[in-house]
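Of the protein chains in this complex, one is absent; all others appear in place.
Which chain is which? They are A and B, in the order written, and residues in each are numbered from 1.
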Amino acid sequence: MADDVAIQSEGIETLHLKVLRRKWQILALQITATISLFSMYIMMTRTYGSCDIIDSTSWCPALDHTLTLSALQQFLVLQPDPLSLPIPNWMTGVGNSGDGRYWMPLFVISILVAGWTILGLQTAKLRRRVNMGILGFALLYLAGLFVITWLIGMIFSFDLYLPFGQIDSNKNHVEYLVGPLLLYIQVFVLVFYFLPVISGLLGIWGMSKSRISWAIGSTIIYLGLHALLSYEGVRSTIELNLSALPVQIGDATEWGGLVAPEIVPLLIISLLLMVFLESGFATIRYVEYAFKLPESCKKDPEYVSQFDNILNVHLQQTVGVSFFVGLVTALALKFDDLIVDLVSVFEGSQWSEQVKESLELQLTYGTVISAMIFVIFIAGLRYIIPWPRISGLIEKGIRQIRDQSV
Amino acid sequence: MAVPSLSGVGNWLRSPSGKRMVALSLFYLTLGLLFSTVAGTYITRSEVHQSAYGEDWNDMSAFRADIKNQGITTTSIVSSPLLLEEIQSPRDTVFVVSGIERDTISLPRFSADSSVIQLVEGLGYSTSEIDAISNFVERGGTIVVLDDFGYAQGLADEFGLGFSGHQLYDTQTWDPDLDFNYVWLNITNGFNYSTSSGSRTNTNPCIADEDSDGTPDFLEGIVVPTTEELGLCSHRWDSISATYNMDPGYDLLLNQPSAFDKGEAGENSDDNLYPIGFSTQDAYLDTNNDGKLTVGFSGTDAGSDEQGPFAMYVKYCRSRNCDNPDSGRAYFVTDGSLLVNSIYDTEGVESGAYGEFNKTPDINDNRRWALDLIAEALMSNDGNASISSDAQVIFDESRHQQPSFMGDTYNLLYYILIYFTNDWMAMLLMFLGLFVLFEFIIIKKLDPEPWRHVFSIIYYGYGDSRRYEYYGRANKIKQILLTRVRNVNSLTREEFDALPARDLQKMVDDPVLIKFIFEDRRYSMEEMIAVIKRIKTWGRR
Partner (left out) sequence: MWTRKASILGAGGVSLVLVGMMMSNFQMMVFGVAFVAFLAVNSWITGHGDIQVVRTLSADNLYKGDDLYVELEITNPSWRRTQQLEIYDNVPHEMKLRSGLNYMRVNLGPGETTRVRYVLRCPLRGHYSIGPISIRYRDSFNLFSQEMYVDHRSDLIVFPQVREIEEAMVRSRTPKMYTGATTLRTPGPGTEFFSLREYVPGDPFKIINWKAFARTGQLIVNEKCRDAVTDVFILVDSRDISRIGTVLKNPLEVGTVAAASLASYFIKRRDSVALAVYDERLSFLSPDTGDKQYFKILSSLAGVAPKGAMPLQAVTNALSSRFSRGSPVFIISALEGDGTTIPAIRDLAGRGHEVIILSPSSVDFERLVSRIPRTSYEVLKLERQNRLTALAGFGARVIDWMPDVELSQALLQVKMG
């Protein structure tokens, strides 16, 4: 009997972290997550990034960093001693219009995150040194010139004096702090607006669940803030100039008459959010599993092939599920028409007439409620249509065709 | 088949699972009873009438058909008038309430007055709904409230009116061809808002005639107007005689009307409430509800019915004398059946369209009055009879009995949803509910633990500190020493017990141990250790 049980074999492909980082499925998941993150952010800026009054001088809490940076710039220009922001406009996207406002900052962020990720792969000692170096440089940049000039000034004038409020403007060394501070403020503004992207990228490539959660959290907070600030009750109280989305859904003219134009960006944002979330978390979940496997299992071809299976199916399902979620949501939001048609079956009855004409069905309420009913119906379809069996048959068929062709 | 024995059932009832099942059944039984009681209060079956979507003699399908024929959208509200808040263009909207037949579920609410919390809502519309309707009027909407003995009081209160809730008998204007329940309300000029205002026919585009040439302003210069040119005033055009009716008066036929409370019918025009239609002086309100006309000495005697005249049609305008065509209006008539098919559509009645109804009402102005007010609300007053594309008439079907149980349930579900997303108190409760749900999920919903093989072998352990203490006592040590002495000398227990002390001392042959055996005293730890050491070495010599 003892001879029947073989020990674990070793294959060429393994599940070591170094190999996994270069595995195409993992990379595909990471790239999918990254693309969805970028697209989601761009879609969000398109939907939530405009003010009511389009005017270069007006500021509103829209999701557009250039508004804040321009307002800051204008404030600085109006100072008696005009100043300018240290990071140039071509880099921050100020002055551009449309999506052009975001590409450059996104590119810079990507470079920085790439650097950070590569740094994460180095030894702890090197990482610590680089971190210390960056921190030291930041501190030196902030206060270095100020402290040096102040000390030298005091040495040369043989006098102890405060670095501000002096009649001799050369002795107001505190002015050296303004430049660096402006840079930090500018960076802070950029980080604030691009927080979902920054933490999302760090999460995807640095394999950190908490950072992906941060990205999702900050996105939801931005959406929630926009919803709150554009809420009629708030808008009537505070003048914010924030462009609000229309209250009612219009006629379905997009996607072959399935969806109203107001819904399209929202639907895409929610889909991209889910794709980002699922791909980002999945990468970490799978790599974590492989990482925790004992050494012998990492080399075992059975584990490797099943790991591949899992990743391949996940990728397939990401595509399939995203498509179907989009379709089902679009159909669901169109379902109110279908309800009216269904009610028409009882043509001529008092109830069907009043339901057909009911305001409830015409307002967003009806649309959403009927959409929820449709979604529940779709969920219930699983008991009627054997999806797994159908997909299994298709898979088997594909395999047979492939085997025959081989 | 196995029949459970009585004792078996008894045992099961006494078992924890049995007790649990009984408790659960009782709980669900109570819950079911509670629910059915509450639901039963609201879903009481009764006759279906006054619906704009019903075709019976006591429904209002003819009125709705007229509006539709004029090219205006008709819609219904099946859940709650709270939805009026969602109307984007209230100025182009008329909200028709014909009979508020039932109450519905509502929660206690916070109020601004000293009572802080208002535990009981009035019957009919809830306070939030009344606020929504009032707000609708404020935003320029028009409402038409036709009710007699229903639940319109709450809404009327909001506008400073009081429905008496008693049937009105008019000895002068009752219709002898029909019966005493049918009463005529004759209005010479429907646009005499107040004694000082004079006739304000210009407030209605159908009869606005600034130059007083007998042709309405919007038809100025047109001899034979087309249907399009007539707009919403086509009902005033007689195509046979090619004449346009400019009569500002209305003879309205009412069925079992009520009246507004005296003194509350807003004779004071300061609050923009204009009583327009009155009963005659010989009208009596059946205040004692005996179903008979009881005339008292002064008309105010206890037990006698109250004598007229009573206001029966009151118009409210947001603007003074309804001068601003874009401001909101409210029409209150104390008869819910003013626009029912049997009275509204006399031609239809004659042609037998409403089979059940066997009376033949006289020709009346109910239709003209109703369509006039629709025109006033929806047609522009700028002389060209334009109608907004958003123009719509909404019928409140939320407080009408539905012909099917399914319809009632559908409406109730919608009502609950809309109530919980619009009423502040209900919203607060729902927020709390959602919060609790999330808390519950976060605390209780745990994912299954990952499987991991844990190598653990049970630690048997053993130890008894009291036992250790016992083995440290001098008596125990003494006993062990004696056993040792006995063993070394190969003596039985009896032999050893019978041994004289001197012999024992000889056997032991160690002064310290002998002293230890014979002396009964407390020993210090050090002494004890020394004794044990000696015992250990004792046998080996």
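One rule holds in what follows: a residue touches a chain if its C-beta (ideal position, glycine included) is under 8 Å from a C-beta of that chain, and two chains touch if they have at least 3 such contacts.
Here the structure is a predicted model, which is why all the values come from computation and not from measurement.
Visitor: According to the contact rule at the top, which chains on display are touched by the left-out chain?
Guide: So, taking every chain into account, the missing one touches A, B.
Visitor: Which is it among A:M104, A:V191 or A:V321 that touches the chain not included here?
Guide: Touching the chain that is not displayed is residue A:V321.
Visitor: Looking at B:A65, B:M427 or B:I514, which makes contact with the chain not pictured?
Guide: Spelled out, the listed residue whose C-beta touches the missing chain is B:M427.
Visitor: Since one chain isn't shown, list which residues of chain A touch it in the complete complex.
Guide: Looking at chain A, the ones touching the missing chain are residues 1-2, 4-8, 223, 227, 230-232, 245-249, 262-263, 266-267, 269-271, 274, 278, 281-282, 285, 289, 293-294, 296-297, 300, 302-303, 305-307, 309-310, 313-314, 317-318, 321, 324-325, 328-329, 332-333, 364-365, 367-368, 371-372, 375-376, 378-379, 381-382, 387-389, 391-393, 395-396, 399.
Visitor: In the complete complex, the non-displayed chain touches which residues of chain B?
Guide: Residues of chain B in touch with the missing chain: 86, 417-418, 420-422, 427, 430, 434, 437-438, 441-442, 445-448, 451-463, 467-469, 471-472, 476-477, 480, 483-484, 487-488, 490, 525, 528-529, 532, 535-536.
The criterion applied here is as follows: only the chains that are shown with their structure count from here on.
Visitor: Of all residues in chain B, which touch chain A in the complex?
Guide: 48, 51-55, 59, 74-79, 83, 86, 88, 394-395, 397, 402-404, 406-407, 410, 414, 417-418, 421
Visitor: Taking the touch rule as given, give the residues of chain A at its contact with chain B in the complex, in rising order.
Guide: Residue list for chain A touching chain B: 247-248, 349-351, 353-355, 357-360, 362-365, 369.
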